[in-house]
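Notes to accompany the following structure.
Just one protein chain is left out here, and the rest sit where they should.
As written, the chains take the letters A, B and C, and residue 1 is the first residue of each chain.
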Amino acid sequence: MSTPPAAPSAETPERLAFYERIGQKHLTPLWTSLAKLVTPEPVSGCQPAAWSFAEIRAAMIEAGALITAKEAERRVLILENPGLRGQSKITTDLYAGVQLVLPGEVAPAHRHSQSALRFVLEGDGAHTAVNGERTPMRYGDFIITPPMAWHDHGNETDQPMFWLDGLDIPIVQFLDASFSEHHDEEEQPIARPVGDAHARYGSNLLPVDQRPAAGASPVFTYPYARTRDALAQLARGQAWDPCHGLKMRYSNPVTGGYPMATIAAFIQLLPRGFQTARYRSTDATIFVAVEGRGKTRIGADFVVEWGPRDIFVVPSWKPVVHEASDEAVLFSFSDRPVQEALQLFREDRHSA
Amino acid sequence: MSTPPAAPSAETPERLAFYERIGQKHLTPLWTSLAKLVTPEPVSGCQPAAWSFAEIRAAMIEAGALITAKEAERRVLILENPGLRGQSKITTDLYAGVQLVLPGEVAPAHRHSQSALRFVLEGDGAHTAVNGERTPMRYGDFIITPPMAWHDHGNETDQPMFWLDGLDIPIVQFLDASFSEHHDEEEQPIARPVGDAHARYGSNLLPVDQRPAAGASPVFTYPYARTRDALAQLARGQAWDPCHGLKMRYSNPVTGGYPMATIAAFIQLLPRGFQTARYRSTDATIFVAVEGRGKTRIGADFVVEWGPRDIFVVPSWKPVVHEASDEAVLFSFSDRPVQEALQLFREDRHSA
Amino acid sequence: MSTPPAAPSAETPERLAFYERIGQKHLTPLWTSLAKLVTPEPVSGCQPAAWSFAEIRAAMIEAGALITAKEAERRVLILENPGLRGQSKITTDLYAGVQLVLPGEVAPAHRHSQSALRFVLEGDGAHTAVNGERTPMRYGDFIITPPMAWHDHGNETDQPMFWLDGLDIPIVQFLDASFSEHHDEEEQPIARPVGDAHARYGSNLLPVDQRPAAGASPVFTYPYARTRDALAQLARGQAWDPCHGLKMRYSNPVTGGYPMATIAAFIQLLPRGFQTARYRSTDATIFVAVEGRGKTRIGADFVVEWGPRDIFVVPSWKPVVHEASDEAVLFSFSDRPVQEALQLFREDRHSA
Partner (left out) sequence: MSTPPAAPSAETPERLAFYERIGQKHLTPLWTSLAKLVTPEPVSGCQPAAWSFAEIRAAMIEAGALITAKEAERRVLILENPGLRGQSKITTDLYAGVQLVLPGEVAPAHRHSQSALRFVLEGDGAHTAVNGERTPMRYGDFIITPPMAWHDHGNETDQPMFWLDGLDIPIVQFLDASFSEHHDEEEQPIARPVGDAHARYGSNLLPVDQRPAAGASPVFTYPYARTRDALAQLARGQAWDPCHGLKMRYSNPVTGGYPMATIAAFIQLLPRGFQTARYRSTDATIFVAVEGRGKTRIGADFVVEWGPRDIFVVPSWKPVVHEASDEAVLFSFSDRPVQEALQLFREDRHSA
């Protein structure tokens, strides 16, 4: 509706009585709410927001003294969108939190229908275990937990480990499809050595009988070292997308699709001084600065200056412009696979 | 979690002060809400519910006297789930309403990113137009409106026309992806004769250059006459699925998939006296009785006795048992395509 | 190679001796045959050809007196491309023959990895059985036999039954993938009533648990009555493709793809007096005139005048022009699914 219809004229006493009466039968008139249900463009409570890692870290260290990983099950501080407080959401349909695992701690094994990603923020060498294989965690590593995969974390180093968790908790809640259970053991048994998934699925080879199949990526860790090398190689070509700089998506080598059915993840490099053209899309996106410093303008008014580990949110359909002071790398994730599967994804590449 | 963890012991004053302080930075502890976010089985506000058509019809006739289709844009009474009042939802992620178009009225042309279905409840011969083609509407016809397709309705008969609208409004809202606009004209121009889509796409033929493609079914009407014949033919085999009787899904002939990306629709026949085995699935489902009488038990306690045109809702993961007094036909729809696309669909066929 | 390289100069005695010597090790030089192996455009032994049904029919009746269906297993006269004699091929990779089943005869049940189509040319009411279901055969009906499906034919009428068989025998031979066996019984047991497949799969419905799956169409008969109605409906729009008139492909409702993995089939209507624009494609195509009279020019010189039941062949990459004297309907089939699966299909729509 290019011009929303005027609210029906004269909510007469007759009509109001009618609404009251039918309300008792769980009926309600559409015409009093159509304009709010079907809008010309997206209308959302999700707002631009930003968190400096310094602030998050300080709060986490304090949390580390207040509760053990064992008691908490997951010692995580949830990043709540200021426009969606009390709902444990960072965007309308995604969840994000920062997790701390102290030296010697274990986040016990469980599994659930919710998918998860981890993006490592600080520390080196703690591990995540997924479906019987462990992977070490290093700064900038992107790690996934497929739905219903057993997973646990452990920190056998002498330094705290911090990472960002991204989950589709709101989506699974919305679809009334949450299932979960605890493992009998605190840590799942290990069935394959470190690096097995990468050799088996992530080296441009696949097992001879492997068919492309629906499901999350069997490559469950995307180490930053490998990703950073690829970005460096491609950056040599100096072929910058005006809207993105150099932007890649993490992929599932068994299908070429996204690593998980509900969450897409991206990594982009902005050369020093680069300013992106205005861009917007329907997938609200959470960003983590990985390298370099810069600033991002979201919509008309919101500006965040970021450095490594800082986190910010671009809501759906809000124009975004990034500007890198140094060569910068940004990690991001969104619900784009859901949008695309449901034929609802739109993007707008016109600078204006 | 088979046994949810006990709430962390002793929310100490220290912790409470911490929560308060970090709350101002839009941070909140996960451990106080994990049990509500990730549940062992789905937990939802959606409840079983039922509406008799007699009640709906009476309310609609009253509405017909209170507001014109023109003023309302769509003269619809929304069926609100009693556990989700005020949200215009019949299940956690779907919308349903009953629309009335009186003789001579037009529901003006518009389009939106939300997908819609119509299931005709009463009347004969009004039309729906989609993308330049009209189709007549008859009892039991299933008609779709793909996302962003121009659509309008008109009643050139001398009888009122009632149908059920099902839309993915909550899904599109949840994904912050609503777009819509009005057509310049009240009724869209007609480009193709009645029956064109069925001849072009629905007759086991396709245009020579047609490739399977994502998107809604180009067959936008599924007349009850054709559907009923197919059910009758198959019923002769007497091969009843214990959980469903004889259950079919409407399909998209270009892909073999669901007619729309977000909504699946089904038609099932229960022979006289048949009682289905207990069944449950994660896709909350809205049922419309089309023929015959029977009753349905939802969960432990909720029983609805239904006859033609009556409507009832089975929430996600609630066991359902149908029992047909006469040979009965039930129409139903749900968000199953979303569940399946996101790898979240589950069903449980064990009678217990 | 826009200009094929000159044959290597001077096949010296030294070279010839070398070729002789290495030939004993099963080695041979590429450079003496490269120009024949990799050509600038397709080079093929397949030629334009045509058969009048009158001639075929007369020969078949004679064959009917010379051998029984039982002795022959299949009383078929193979249509051999004049450029590919002795190879049982009508095009480089397809086989076609005309089968006669006399009143009271049975073509006994067998199955094989080769796919087959039947296009009914004369007679009414004999049956084909596929996978436990029979279908009556009427003029213009298109019927498929998926790979390894049991099939048999029977003529319980008092008139002879003639149809065209199209099979991928050369393809299966080329891939060394032929498997076949006889059924213990002459006629397979019947498990489902006539019309079951159409009700179950061909009515824009599918069984509730049906997923799009690879494999041949479960709708194994496409009656001409239904097809002809669709053509008539679409012809009203008068929207003629310059190259084809009105051309449709038979489709698999479970996928929207071709009815079989190796063979595509098409039906096209040419209005009275219509002449198609020159068109060529890499899939050599066999045509059967179904209704009306006309003529077709293939390449520069070959012209066939056809009427109902006449058969002709258009080789790969040869331009074709049809001209209809009356409103005409042409059936055709080709290896297009193979071409497309292997990324080799080309077509050229430019009239010249």
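Here are some notes:
Simple rule for what comes next: a contact is a pair of C-beta atoms (placed from the backbone, for glycine too) under 8 Å apart; a residue touches a chain by one contact, two chains touch by 3 or more.
Quantities reported herein were computed from a predicted structural model and do not represent experimental measurements.
The absent chain, not drawn in this view, touches the displayed chains A, C throughout the complex.
Touch with the chain that is not drawn comes from one residue among A:216, A:267, A:298 or A:329, which is A:267. From the options A:70, A:226 or A:350, the residue with contact to the unseen chain in the full assembly is A:226. Considering C:101, C:129, C:171 or C:288, the position touching the chain not shown turns out to be C:171 (whole complex). Subunit C meets the missing chain through residues 1-3, 5, 8-9, 12, 14-15, 18, 21-22, 25-31, 33-34, 37-44, 46, 49, 51, 55-56, 59, 62-63, 66-67, 71-82, 85, 88, 91-93, 95, 97, 110, 112-114, 147, 168-182, 214-216, 261-262, 282, 284, 315-317, 335, 338-339, 341-346.
Mapped onto subunit A, the interface with the missing chain covers residues 192-193, 195-196, 198-200, 202-208, 210-212, 219, 222, 226-227, 229-231, 233-234, 236-237, 241, 244, 247-257, 266-268.
Please note the rule applied: only the chains that are shown with their structure count from here on.
Averaging C-alpha coordinates per chain places the centre of subunit A 52 Å away from that of subunit C.
Here the spacing of subunit B and subunit C, counted between their Cα centres, is 43 Å.
Across the assembly, subunit B contributes no residue in contact with two or more other chains.
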